[in-house]
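And then chain A:
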Amino acid sequence: MRNVPPALMMVFLATLVFTLATAVDSEFRSSTATSNVEGAFTKLLGDGRRLFSGQSVEMADVYLHSGFYPSIFDSREPAAAKAIASNDDDHTNHKHDEQGKCVHEEDHAAHKHDAEGKCVSEESAGGHVDEHEKAMSFMDQTLDPLQGFIRNFRITQHSHLENGEEREVLPWLKLAIALDPQGVETYAVTSYWLRKTLKRVEDARDILREGIRNNPKSFELLFAMGQVYEQEDKDHEKARNIWLAAEKFWEEQPIEAKETSVGQYGKITVNLARLESEAGNLPLAIQYFELTKLTSLQPEAVQKQIDEIKARMLRTTNSTPVFEPAR
Partner candidate 1 sequence: METILKTDKLRVEYSTGEFQKTPKVALQGLTLEVRAGEVFGFLGPNGAGKTTTMNVLLGFVPPTSGSASLFGIDVRQPIARQRIGYLPELTYYYKFLTAEELLRFYAKIFGLKGSEADKRIEQLISLVELGHAAKRPIKGYSKGMQQRVGLAQALINNPDLLILDEPTSGLDPIGRMKVREIIQRLKNEGKTVFFSSHEMGEVETVCDRVAIIYQGELKEEGRVADLVAKHRAANLEQAFLNIIGYKPAVAP
Partner candidate 2 sequence: MNTVFAIAGVVIKELYRRKDFYVLFVLSALITIAAGSVNFFKDLVMVRYVKDICLLLIWFSTLIIAVITAARQIPAEKENRTIFPLLAKPVSRGQLIAGKFLGCWLATGLAVLVFYVFFILVTATKGGDWQLVTYSKSIGLLWLMLGMVIAMTLLGSVVLSAVSSNTTICLVVIIGVLFIGEHLNKIALRQSEPVKSITYTLYYVIPHFEIFDVRNLVVNNKPMPSLKACGLATLYAGAYVTAFLYCTWLIFRRQRLNT
């Protein structure tokens, strides 16, 4: 061994290491069923990756606010601070979590900005926007001299990304997905931004497909996919079938899980009802509205719509249901 030149020894060792690496790698790959990225993150971070995923979504939200964002030390109003939204077009379900973040039920299509970069909602100029601005008024507290000085080095005006710059949130959302492939909300949020703001329907569809592949029974993602088919492709048949599947998967959940996702169920049924109503299947539409009414926060409004359909039925007595609800 002493007579072996060091360079030759190095080459030998490098060859050995490379050979072993390829052998171990192929063995490892055949014994794991997870994807590479997921596997790497799981190995590296364990279940802690979900925390990082949440942080990544928050980073996306920070970007969306152009860096103007409250810290955990800022007292926040229990109203919308978070602007990352999902694919829900139903404004009636606009909710906020206990920390004041706007959860993923807000329609950002109606969330626009005026010339000064302030939020203006088409829905209600004084409603949602006021809440959101109030939530983001964490810098209005009384200043001590030091805090006043520090403000010179901080972003002090609330504005959102616009004119296609919303794309900047995507890397964080994609990272969040990689960190937690079971986080269905992130797929929905990402597809929403791709489709609604960046007009990249196929990318949005791909993201949802990836989400459904990783979470085959996710009624949330199926609902979002149905929206893509209905709104972008005008393919009502496909949308209906997907929503029916979504409804089926919601029904298959245990009771406790159902209780926490009634809002989502309401969204599925109200959209099915609307679809049936537009198709002229009025009795079926009524059935779906009845189901919606059970879970809605505003049952009177739903009842009003049922009454309107009944009035229509009286006018056109020969309407025949085409589909039976999948229940």
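Candidate entries met the following condition: all candidates are chains of the complex that A comes from, given by their letters.
Structural remarks
Everything that follows uses one rule, which is that contacts are C-beta pairs under 8 Å (C-beta built on N, C-alpha and C of every residue); 3 or more make two chains touch, one makes a residue touch a chain; residues count from 1.
All values derive from a computational prediction rather than experimental measurement.
Per the touch definition at the top, the candidate among 1 or 2 touching chain A in this complex is 2.
Across the complex, chain A meets candidate 2 through its residues 59, 63, 66-67, 71, 73-75, 144, 146-147, 149-150, 152-155, 167-168, 170-172, 174, 194, 198, 200, 203.
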